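Take a look at this one; I'll ask things after.
With one protein chain removed, the remaining protein chains of the complex are shown where they sit.
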Amino acid sequence: MMQRLGARAGANRRQGPGPGPGGTSRSDLSPRDAWLLRWRGHSLLLPRRSLLGLAWLLLGLMMVFIASLSIGSMPLAPQRVIAALFGSGDPLDIYLVRELRLGRLGAALASGAGFALSGCLLQTLTRNRLAMPDIIGINNGATAFAVASIVALPMSFAPPMLALVGAVTATALTFALAGGVGVRGYRFIIVGVGIGAVFGALTNLMLARTSIDAANAAFPWTVGSLNGSGAGAQTMLWIGLAVCLPLAMASTRGLSSLRFAEPVALGWGVRVARLRLFALALAVICAALAVAVAGPVGMIALIGPELARRLSSHRSVPVLNAALAGAILMALADLLGRTLLAPVEVPVGIVTALVGGPYLIWILLRGDSPRAL
Amino acid sequence: MSAATGSVRFTRGLGFSLLALGVALCASLALGAGDVTPLQVLRWALGDDDGNVGFVVTELRLPRSCVGIVVGAALGVAGNLLQTVTRNPLAEPDLLGVSAASTTAVVIAILLGASVTTLQVWVAVLGAMCGCALVLAAARLRGVGDDPIRLILAGAALKGVLTALVSLVLLVDQRSADEIRFWTIGALAGRGYGELLGVAAPLLLGVLLVAYLSRPLAALALGERVASGLGHRPRLTRWLTLLAVALLSGVAVALAGPIAFFGLVVPVLARALVGPDIRRTLPLCVLLGPAVLLAADVVARLLVRPSELPLGVVTAVIGAPVLVAVVRAHRLPRL
Partner (left out) sequence: MLARPLGRFTAAILVPIMLLFTGQALAADGQSRTLDTAHGEIQVPADPQRVVTLYEAALDTTLAVGVEPLGAVATRGGTDVADYIADRAQGVAIVGGPREINLEEVLRQRPDLILASPFLADADYQRLSRIAPTVVPKHDAERPFGDDYWRKESELFADALGRHDRIEAVFEALDQRIERLRQQLSPEGDVRVTLMRWNPQGPIVMSDKVFAGDLLRRLGFVAPEIARTLTSRPHTDMLSLENLGRADGDWLLLATLNAEGRDALAAAQRQPAFQRLEAVRNGHVLTVDGQLWTSAAGPLAAERILDQVEEKMLGEPAADIAAQ
């Protein structure tokens, strides 16, 4: 592990073309798998692997974008999709592409990015690849509130907004009860698991006591679905991503130090405690906003970052790639869910869990190097 | 602490637990969601025969209490075993996804048309075994001491996947949906001697295993070398413990469905009373488990009369503070 100390340069790629902290010339240390850009005394080290991964992911994103807009109950040829996107062609096509499919695809991309970014940050924080927003109460809190708004409260409250309130409530409760983040956020996570279990029990209680109609109406909120996502929640999520993603990218250097023992990070001049709180806050915000759009979709936060790590330099925390991978996976899962059992739609949360489940079990059983982040 | 004060403490703990169980049992017989009051029950017990009171006590509350005793003891002991074998104060059948695995198995069995209680028990046990094997294989049995959170994360993630699997079952087969909706949260209502009879075989097997295991487990707590030196086989002990946990949690799920946090609360109480030695905490769990479960069940019956709360909701609300307390009480390097 220690010989990776020189790797910190790899985390600098997002610092922009300015002298990075402690930015004396380190070109002699630059690893072979990176490109070094020099411009008027500024230098930028670009890890080749991460950039290639980024290119692959962007390509994948494009393909998923076209596929999601074309495939469905009414298949459209890609050229008709593009025409409809720009507002020409059959009004029905325009409606289908722009309002039904594009809105839904936007929700998928944004929420997938939010979940995966959140998972990436949590996993770095805890040095554990199993850490996910799904299990620390955020999802369950959101579900409980959204279900309550459907089965218990008057209809005037919009479920997405209440989901957001629930996610925040669960996090605040967890934070208060855990009395802080604790080393590696462990305490926060376990208390979160407990809070999540309480909210889960309350959700089950509401579902068991309500009429089957209301239980049906609440169903999308218990598994995660993109079918009825509200436009307001989606706008908020996009704004949240626009703020959180750059912030996370700007702090990758500090984040990558979290993967080593605390003295190492301190030795780098990283204010570890503050950084942990910051990363946790970003993770929670992303997950809460995403859950308000898509409901409690699981496993994206596990697979997205995992895929990103495979496509990125080992030396940095791949926040951007994780967000992209999450977005692609979510859109793919939704596409699968829409087409597999048509005309019945399988909610996206079920697809991700079924695809992610075996993968999770594989990680559990393989069991090697749990901390190899 | 010397052996003498230790045994005094044990006797005291035992006495307290017996008392608690007695009180809880009386409450469970005397209180309910219906109109039969404790006073009427007392009069009936003294021989003032009223058909209705007698019916409610002997046909409704007594069988339910018996089921509660079995479930409470099984879950308390299972929690204690899991915590000892993983050396993790948070290990608990529900948190680790063992109950969820068991429930999922039952749900799939219902879907496939099994409605015979005896079959469901073995399905539940089988599901619990798979859950146990998965989570503990993940924790590697050996190296668990060093990272307690890994086990919890693995369990929580497993639980998430299994919940989604149940959701898919409900999506595919909506006819079962209405029934299964009530299986995903634990409760004692409507259970009786018939169900108890159905679980007798796995329960007996589990009890025998636990009786055999208490000594090797106590030795194991001293470290592997000591245990080997004393003639125990650590590996075998661990696998047998897992089998016992699977049998006991399977029985509990088959009887009452998943009951959150219960396996966490009871061993914590037992350790607080008599210290960490498993030979002392096990008997205490056998007594305290039913006491706590019956108390929770009485609360579940009284809160929303004339209907009832599911037991799983009450235990989740009781258990969460205990979880928080355990997490906060442990020194930070471990958690």
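We call the chains A and B, going by the order they appear; numbering starts again at 1 in every chain.
One rule holds in what follows: contacts are C-beta pairs under 8 Å (C-beta built on N, C-alpha and C of every residue); 3 or more make two chains touch, one makes a residue touch a chain.
Here the structure is a predicted model, which is why all the values come from computation and not from measurement.
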| item | value |
| --- | --- |
| Which residue of A:P47, A:G137 or A:P347 touches the chain not shown here | A:P347 |
| Of A:L58, A:M74 or A:A273, the one touching the omitted chain in the full complex | A:M74 |
| Sole residue of B:P38, B:G194 or B:G229 that reaches the chain not shown, by the stated touch rule | B:G194 |
| In subunit B, positions touching the absent partner | 32-36, 55-56, 59-61, 115, 174-175, 177-179, 182-183, 187, 189-190, 192, 194, 301, 304-308, 310 |
| Hidden partner interface residues of subunit A, rising order | 72-74, 85-87, 91-92, 95-96, 98-103, 106, 154-155, 158, 208-209, 211-213, 216-217, 219-220, 225, 227-231, 234-235, 338, 342-345, 347 |
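By definition in this document, only the chains that are shown with their structure count from here on.
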| item | value |
| --- | --- |
| Inter-chain centre distance, subunit A versus subunit B - centres from mean C-alpha coordinates, in Å | 35 |
| Touch list for subunit A against partner subunit B, complex | 126, 128, 130-132, 134-135, 177-179, 182-184, 186-187, 189-191, 193-198, 200-202, 204-205, 207-209, 212, 215, 222-223, 298-299, 302, 344, 346-347, 349-350, 352-354, 356-357, 360-361, 364-365, 367, 370 |
| Complex contacts: residues of subunit B adjacent to subunit A | 90, 94-95, 134-135, 137-138, 140, 147, 149-150, 152-154, 156-161, 163-165, 167-168, 171, 178, 181-182, 184-185, 260-261, 307, 309-310, 312-313, 316-317, 319-320, 323-324, 327-328, 332-333, 335 |
